[in-house]
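Quick one: structure below, then a few questions.
In this view, the complex is presented without one of its protein chains, the others remaining in place.
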């Protein structure tokens, strides 16, 4: 029978792959079947270590759960003909992010520091890195890395070749995120700036969101706008998302996951400040959604759910850097401004011919920068930096002087320069070598059939748009 | 270019808004750039405080995640033409609830008590309320407040003006929930009734669910039924929900979130009773789903998923008040009765001309009252009230005497009277002033286009019903 033959053939080839794996494996075992490790067992007699582990792990699980949030928002805001493509990308960036960050990213970001620029050990978490503390920290940084990678997807949606997606995911996870992460969180030069307390970014407005947003901007520029985004006169056209229920679910999931992202960044449950962080996150998200909704209502007399959803995300991104250092009312102000900033940024990019299908650049890029800035303004001097002994952070409005603001401004310039330039280089090089945009026919047909061989909704009658 | 102009105009106006915010901000800073606070830093040396914070926060995150649960159930059970409307409402009630409860609700509910009626300080969480304990408690009560507000949405779906939705959300979050919450949870008069141990409501069958349900009843009555709900002879017609997968997902999410709602209400991880509460929650949900499914199968010979889903919710609502004070088998009995009660209530409301599109009044209103009652019957005298020193709660079936039952009956009357009357007043006043129902044309077309300017599923061919 023909099928049997196919199975046989597949089995044989899979066998080949397995053989290679086994060889690698034997190689590894040959190196040493004893584990040279620090403390991989991790048995503790104290509740203190246990509660910190539980806190960080559960928060990390919540951050991981932001992955479907991003996937649903992105798929919901794009067209039915590209849903399989967007979903495959969303899963693959987490897969590639996890493997790459485990293999090399963590070593670069958190390994032993080399002149403030890069980390240089911890590859594959072998040897002394086979340790429960190291694995915990690696897991935490890994879910953040994957968040940075997936943000890009929205800006390059509906026209990027899948192959290019896989490649830039590797670049983000192996280079762009770990290196910048080292600078600001791994003991690198940005954290040691001689202004204020050095550049500060509590949970990653810059290191995750602005970074992802500006890589996305580079991608959107190299790709150019989708067919139909601009009419003959260059006027931007709305391309409505195919499933608003899905997009709204995605935003709710992201909001939920953000309670891991921000409060979890204390990396300790012994800082009861986590309660303030949770409240600040809630208030900024609410304020961001409110201001974006009201502005769009004021312009169009419609209650625009797209702006509402992106406004919520804008507020969340905006508060991420300062969430631990400000009071509730300040979070509302930060959120209101973030929602408005997102609105202006969306209109601005539209008018400049940059097509960002889900608004990722405005939400994560622009509001990420605003988040970095806000630390230098609103920090109220009641909490330190990741450590209970650290000096408390104070911004301009609380008499902290301009030093902190200056450090924040420098980190803004650096994150934009670093992520945009390496991102641009990556997309441009790929474009030169194999062309990163799908053919016009494929784009019109949608990417699902040509790239993935299957439509997302085969039982439904759809309008191809 | 025209777009540039628009952007310019928007920027200018946004600038205006930002200026106002800045003025407010400067005002705030002028008042004092030092923080007069209790303990906003929250550094602890003990694992005991840390674990209680982690428990309460993570449970609060789960309660927050019930928001998309309600959104999916409501959207799934209504028609495709109103999905954008329902989603926008679901997000806005959380936004409005969060901001309002932070600004004024918490002060009314948990501020210093004034004659058992109302709390009178804690506005904006300023001054001594800038404290980690206070922020934690505020966050907990905030997510409950938002739950009460969102319950109403189901009962008024598919015909309420969006503006009216925004206004009643403010009323629920600023007045109806905080005042009643003060009475039963904030040291107010209901908790000090001289019968039994005073009115008891462990996790809010009354204070959240019945309250939301009866506000919804008021709304449904003021609005009147949807077009097509009754035929010429006044016979109720089924209006099937547009997406059963979405509704089922919503119920699963709610069930998941309820593990925060009920066990988290110990407000302490040191009460290992949380294990019993989790089990009781599971059993009652299961029993509620089972009895509703079996009753509907017995009547129609069909396995009705709508009744199954609402039966699960009925069981969850029913066990919420007593979840900490009863044994596993009693939870099954409470759930079975809740499922049946929901079924009867749905048929009863249908027959009385009250159109509750998703069954919110039956699920949350009727079963919420049953939950309050059940405490006076099944409490088995093995656990106290929120405190390990408190006397244990004992109901009629365990020899506790009629005192507790009487207290529960009083709280039933009060929650119905309070929430229905203020709810009715709110909807009626709005109706007088600007008319809360959309025009017949808008209702037939669906609210998505006229109110929000966009359909939920633009790529799919739909049947307008």
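Should a chain be cited, it is by its letter among A and B, assigned in written order, with residues numbered from 1 in that chain.
Assume a residue touches a chain if its C-beta (ideal position, glycine included) is under 8 Å from a C-beta of that chain, and two chains touch if they have at least 3 such contacts.
Bear in mind that the values here come from a model prediction, so they are computed numbers and not experimental data.
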- Message: Considering the complete complex, identify which of B:186, B:236, B:318 or B:359 is in touch with the unshown chain.
- Response: B:236
- Among B:123, B:195, B:252 or B:424, residue touching the chain not depicted: B:252
- Message: Touching residues of chain A against the unshown chain: what are they?
- Response: 1-4, 6-7, 10-11, 13-14, 17-18, 21, 24-25, 28-29, 33-35, 37, 40-45, 47, 49-51, 53-54, 57-58, 60-61, 64-65, 67-68, 71-72, 75, 83-84, 87-88, 90-92, 94-96, 98-99, 102, 124-126, 130, 132-133, 135-136, 138-139, 142, 162, 243, 246, 451-461
- Task: Using the touch rule from the top, list residues of chain B that touch the missing partner.
- Result: 46-48, 50-52, 54-55, 58, 62, 79-81, 234-236, 240-245, 248-249, 251-253, 255-256, 259-260, 263, 269-276, 278-279, 282-283, 285-287, 289-291, 293, 295, 298-300, 302-306, 308-309, 312, 327-329, 332-333, 336-337, 340, 343-344, 347-348, 350-351, 380-383, 388, 392, 397-399, 457, 460-463, 465
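One rule holds in what follows: only the chains that are shown with their structure count from here on.
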- Message: Centroid from C-alpha atoms only, then distance chain A to chain B, rounded to Å. What do you get?
- Response: 32
